[in-house]
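Here the complex is missing a single protein chain, while all its other protein chains stay put.
What follows is chain A.
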Amino acid sequence: MVSALVLNDVHVSYHGKSAISGINLTVESGNVLGIIGPNGAGKSTLLKALLKLVSIDKGSIEIFGKTLEENRKRIAYVPQRSEFDWDFPIHVLDTVLMGTYPKIGIFKRPKKKERDLAYECLEKVGMEHFYNRQIGELSGGQQQRVFLARALAQNAALFFLDEPFVGIDIASEETIVDLLKDLRNQGKTVVVVHHDLSKATEYFDELLLLNKHVIHAGKPSEVMRPEIMLKAYERELSFLREAGVN
């Protein structure tokens, strides 16, 4: 079977400064991949490169053996929560409904079928009672669940989530993790940029430890070993040592 993602020697730079370099990675379908690494390691850059939101200097990216353009409708992306204007005049259900837009196509409008799908997706994340609320009235965790519902409504094969667990409550975090695992069990592929190392082993099937380049990729038990983690977090540690922390 064709791999969900194949990255071959991918390089990205901003204004002449290298952000990530020489990234080689293969992700098989039916996995939850966590991308971890210190601040400034290029985690979000890698995600943006995968989605062609930034251009790559060198290398190639294949999604299900094809280009991104041929796969756009099979991809759902959940941006970081901080990227939104939470005062935007939009309700929860209309937000989820956006997930149906890619397949409706231009000129057409969402009909009852799409509304029903959006509502079902809201039920999956346990947010159906809030369908009528303005999105800014929700808590961080509820907002994140709504955006996951939107991604579910896209009916994608490949899901990208950028820091979905930042600033959310533990119940929402568990709901989201369970849903991601459901997706995996249905054979879908999930890529999550993740910040917090403590739960990385529980949450992900595969881990990519990044610090400008691939430090290590593999099963969490292989990656989450002190000698490997040290390679990525060396700078943070030396900073702590200088500050007198043992």
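Definition applied: a residue touches a chain if its C-beta (ideal position, glycine included) is under 8 Å from a C-beta of that chain, and two chains touch if they have at least 3 such contacts; residues count from 1.
Throughout what follows, contacts and distances are computed from a predicted model.
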- [ ] Among "Manganese transport system membrane protein MntC", "Cytochrome c oxidase subunit 4", "L-serine deaminase" or "Ring-hydroxylating dioxygenase subunit beta", find the name that the UniProt record gives to the complex chain excluded from display.
- [x] "Manganese transport system membrane protein MntC"
Task: Per the touch definition above, residue among A:His91, A:Lys181 or A:His216 touching the missing chain - done: A:His91
Task: Touching the absent chain when the full complex is considered, from A:Tyr77, A:Phe130 or A:Phe204 - done: A:Tyr77
- [ ] Go through chain A and note every residue touching the omitted chain.
- [x] 51, 53, 69, 72-73, 75, 77, 79, 83-85, 88-91, 94-95, 98, 101-102, 104, 106-110, 134, 154
